[in-house]
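One protein chain omitted, others in place.
Chain nomenclature is as follows: A, B and C, assigned in order of appearance, with residue numbering initiated at 1 for each chain independently.
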Amino acid sequence: MMKTETSTAPAPAAFEPRITAFVCNWCTYAGADLAGTSRLQYASNMRIIKLPCTGRIDPLFVLKAFENGADAVLVSGCHPGDCHYTSGNYHARRRWTLFRKLLALTGIGDDRLFFSWVSAAEGQKFADLVNDVTAKVRKAGPFRAAHPGRRAS
Amino acid sequence: MKALREAAEKLLREKRVSLVIGYEGRKGRPAFFAAKPEDCGRLAYDASCRQNLAAYLGKPEIRARLPVALVAPPAVLRSIVVMSAESQVAPGQVLALAVDGDSYLGTFDAAGAAELLRAKYSTLAPEPALLERVQGLLQKSPAERAAFWEAEFSKCTRCYACRAACPGCYCSRCIVEKNAPQWISTAALGHGNYTWNVMRAFHQSGRCTLCGACEAACPQGLPLMLLNAALDREALEEFGSRPGYDPEAKPLIGSWSADDDHSYMR
Amino acid sequence: MARIGVFICHCGENIGRTVDCAAVSAAAAKMPGVVVGVDYKYMCSDPGQQMIRKAIIEQKLTGVVVGACSPRMHERTFRAAAAEAGLNPYLLEMANLREHCSWVHSNQAEATQKAIDLVRVMVAKVRRNRALRPIRVPVEPTALVVGGGIAGIQAALDIAAGGKKVVLVESGPSIGGHMARLSETFPTLDCSQCILTPRMVEAASHPNITLMTYSEVASVEGFVGNFTVTIRRKARYVDPAKCTGCGDCFNKCPIKKIPNEFDAGLGQRRAIYVPFPQAVPNKPVIDAAHCTMLQKGKCGLCAKVCPRGAIDYQDQDRLEKVKVGAVVLATGFQLWDHAAYGEYGGGRLRDVIDGFAFERLASASGPTGGLIKRPSDGKEPQTVVFLQCCGSRDDKVGKKYCSKICCMYTAKHAMLYRHKVYEGRAVVFYMDVRAAGKGYEEFVRRAIEADGAEYVRGRVSRITRRRDGKLVVRGADTLAGRPVTIEADLVVLADAVVPRPGSEKLAQLFGVGYDQDGFYSEAHPKLRPVETAAAGVFLAGACQAPKDIPETVSQASAAAAKVLGLFAKPELEREPVIARVNRTTCAHCRACISACPYGAAKDFDIVDRAGKVLRAVADVNEGLCQGCGTCASVCRSHSVDLDGFTDEQIHAELNAL
Partner (left out) sequence: MKTIETGRLPDLAQALSAAGYRVVAPIEEGGVVRFREWAPGLAIAPGVVPANSLKDFLFPRSEVVARFALEPGGFSPAPVERSAVKTAVLCARPCDAAALAALDAVFNWDYRDGAYNARREAATVVSLACSKADEHCFCTSVGGAPDGVAGADAILRPADGGRLLVLDALTEKGRALDQAAAGALAEGPAALDAPAALPRRFDPEAVGRWLAANFESPFWKEAALACLGCGACAYACPVCHCFDLQDETDRAECRRLRNWDSCGFGLFTLHASGHNPRPDQSARWRQRVMHKFSIYPQKFKTLACTGCGRCSRLCQAGMAIAATCERIEALGR
């Protein structure tokens, strides 16, 4: 009865990854704004979900993104010491250190889940990051429909 | 066992507790609740007792009868310490009848349990065999790991025996029961089963005492301890986390240090 | 039933060039819950905003999504417009179609698809938005100023002049701080006490200022607008109400040989004393550590001679609570202890002194009456070596940073010395001369050219004392590239400026951050240099970083302006993005309480009518919560949620992707 769950779709010829990004409002979101005002061009595969702080990002958000068919997830916020809320990013960092281990163990590796510090001043870094992540995920191919974390449609 | 029974009997006779929760001396060693001194003769303990009796401390009917005493091997002692660090066990409300193998080690409150653990069991660790299985799994490719867990998680019926077995799962409303929004699908299908089992393990990070009750309770035999052990080692290596040794400990998730590693971030 | 309006802005060509705005608004119009989907050339323009206001009223919109520039640009604008039309401003969200889309993508098909996705996400979110009301907290229009140096005095006077009450707390027996110890001040060489003491007196006599000397902050509760601060009034053993400051007591006190801190140990005071003649308040305190009466119960002379019976050996520390709405930290600095430099005598050479000691020697009110006499034998030094950057710009033994004021006061010292000892040699060893400031470079040039100070670029490797009392200073002249040896009679070290001891503890009480050197952290190094991360707590003076007097005074006035701004309204309004706890489902694991960076998450007892505690849960203090949401994500049962970024909203956004 689990049959519907385990059909593997072969990667389509031109694979355009769907990437979901969770970013904090004060650093990375502003960094992305700067990339815009500087007219830096980057891949259009990423969709940003804005949160006040990386401290707000629950691992469930990431799993839900994968479940809904994201091929990769990016989490990005203020550099250590820069957090608008003084320590939200420190809490986030510890959380992700443990959570990524769990995901790695269950088959979601470094080519699916990305973490980065991008400050409000790092427009270039943001653009490069998006391009780099997109390229890596293109190479990795579609997130296996057979991965238990993804809802079979 | 004689010493254990006498200690339990004493606690009840002196009315220091209203209930002694232990294991019964019949096949399967089910949980046994002694409310009268004379019941204590039926208490028994051996290595086959896989149930973590600290899980009962989250049950309202038991909380209503505090103070209570628990028969507690080292892992259960740790659970009691974790629960008191998380303000689930008020001082003096829970006494541990500490046992190890076939010896009874004495009666302790949470603080005393922590001292005993630090003195005698400071180096508790997952069995090497378990860690080898974790390592073996990590040697495989992500696709192979995904396939492995898909096969395992597909057996999960979402009976939540793992949750019921776990002293760390004392939430009155589990996240999987939150339906606005319903973050974790309650359908016993791939995605819901994955999210449930991964989050259950994650929610124990820095709190799991590796008692093994969840895996023992799983009717489908899911290897849940692989997840728990992997997290336990990561928490120890990255943050020196050793849950269940300090009744004053800050939660691992909910505290931080400026020099936490972030080599994986760019 | 949701009635969402979606308004897509072309931003002239900025969005329209790469995003097919008509297609986006058409797609939006078909999204669940959307009743209006339009695009327009300039949504932020008057007609654009009018279009939104009109739709809100005519279409009875329950939510609005504006697809335009970054919310950081125009969210306020559009939310204000929504509010004018009677829609709660927090029911409007923006989709960033410019900075995050049209400006960074060139392919129209891709950009348009992304724009549609971004709008769909925001539509999904806004359907779950709830009307929010700004948090209003009453403000207690009294300020607490911690530190009675020039920074604290200035801040207090400015706030008082603004008509608000001030409590000025000083840990020493008198206000005035370091500035009162200075002889003259650069670059104008006007007498420090002449310009300071009037301010001290004004502060003491101002009707709006309550002076609490010999007092310290013991504990802090509450939050911006509503702090309750407990002040420890240290035992003076002298009742200031009775004391007239006649001085009989300290003239009679038999314990005479206590090195006077005010004079950097060069002068002496009694066990009962006023730190300096112009002290404010000019009333003595007893130094319990040295008083034989308080130590051994013998003597009691001061009590005998006091005509007013003001002496009270039974006096004890008292705790006093004050309610204040804002706080200015002005705890200042001290000089780093050069004992760490063994090569400079490790603090054992009496004629190797620090800047303050020289100030006292040069000061007319100092222990030598303004005559430059060296400590060891009271002789007038014929050669004085001044050593800059002693402990500054040295991350091995001292501090990484530049202490900023030393270049100037060393030049001043050289100058003052030459004015007092015409034939004397003033030799200054320096690494660089940093004289940026109005009239500063000119001042240094004057020291060199008019007053003949000899500037040697280089470091001193060691200072040794010869039998005849000469200090042999060996160093290098890095410009000439040769070693130099100078036989000096006095060496003055420009020790690094460091925060006061205990400044960390105070910062922790107020929830203020500090750097690795212990200097307080401003909220933003450029744009919020006087605020701190703790709302309602401001900084003035050298507690934040080394500063000279003009800088300190300007920051003090800036802090005062911030305080007066905060006090301008009886209530203060805050963004309603705050966390809330579901008390029914909270298991009280206390993870959120441990995680909250602001101490806003707290224990809360649920009690029945009889006041019996039924259950403990977590609770969030609206005044303290800043809305980061860390508590929400450490909550395993998601019993904590964050207004404006609720679980429901984020879940909906993710489902729309």
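Please note the rule applied: contacts are C-beta pairs under 8 Å (C-beta built on N, C-alpha and C of every residue); 3 or more make two chains touch, one makes a residue touch a chain.
Being a predicted model, the structure only gives us computed values, none of them experimental.
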List the displayed chains that the omitted chain touches in the full complex. A, B, C
Could you tell which one of B:Arg163, B:Arg207 or B:Arg242 touches the chain left off the display? B:Arg163
Positions on subunit A contacted by the hidden chain, ascending: 1, 68-69, 151, 153
Contact with the hidden chain only, please: which subunit B residues? 24, 27-33, 50-51, 55-56, 59-62, 155, 157-161, 163-165, 177, 182, 185-189, 192, 213, 216-217, 219-221, 223
Of the residues in subunit C, which ones touch the absent chain? 27, 30-32, 120, 584, 655-657
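Following the convention adopted for this analysis, only the chains that are shown with their structure count from here on.
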Of B-C and A-C, whichever chain pair has more C-beta contact pairs: A-C
With chain centres defined as C-alpha means, what is the inter-centre distance between subunit B and subunit C in Å? 46
Centroid spacing, where centroids are CA-atom means, of subunit A and subunit C in whole angstrom: 37
Where in subunit B do residues touch at least two different other chains? 175, 183, 253-255
By residue number and range, which residues of subunit A touch two or more other chains? 64, 87, 91, 95
The subunit C residues in contact with subunit A across the complex are 70, 72, 96, 98-101, 103-107, 110-111, 113-114, 117-118, 121, 513, 533, 577, 595, 597-598, 626-630, 632-634, 638, 642, 644-645, 650-651, 653-655, 657
Give the list of subunit A residues in touch with subunit B in this complex. 2, 5-6, 59-60, 63-64, 67, 80-81, 87, 90-91, 93-112, 115-117, 129, 144, 146-152
Under the definition above, what is the set of subunit B residues touching subunit A in their complex? 134, 137-138, 142-150, 153-154, 175, 183-185, 189-191, 193-195, 198-199, 201-202, 205-206, 226-227, 230-231, 234-235, 238-239, 252-258, 260-262, 264-266
